[in-house]
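Would you mind keeping the following structure in view while I ask a few things?
As you look at this complex, bear in mind that one protein chain is not there, while each of the others sits in place.
Our next item is subunit A:
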């Protein structure tokens, strides 16, 4: 049971970590497909 809960906790930790990393990786749509001359209401 403990291993199962640890596994589920690891899912949450990896997901949150991935979100943090990917937000800084420069692959968001507005970063890939837009430029400085385009105004977007992007929530940072």
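As a working rule, a contact is a pair of C-beta atoms (placed from the backbone, for glycine too) under 8 Å apart; a residue touches a chain by one contact, two chains touch by 3 or more; residues count from 1.
Criterion: contacts and distances are computed from a predicted model.
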Among "Multiple sugar transport system permease protein", "Rod shape-determining protein MreD", "2Fe-2S iron-sulfur cluster binding domain-containing protein" or "Formate dehydrogenase subunit gamma", UniProt-listed name of the chain not shown: "Formate dehydrogenase subunit gamma"
Interface with the unshown chain - residue positions in subunit A: 1-4, 6-8, 10-11, 14-19, 22, 27, 32-33, 35
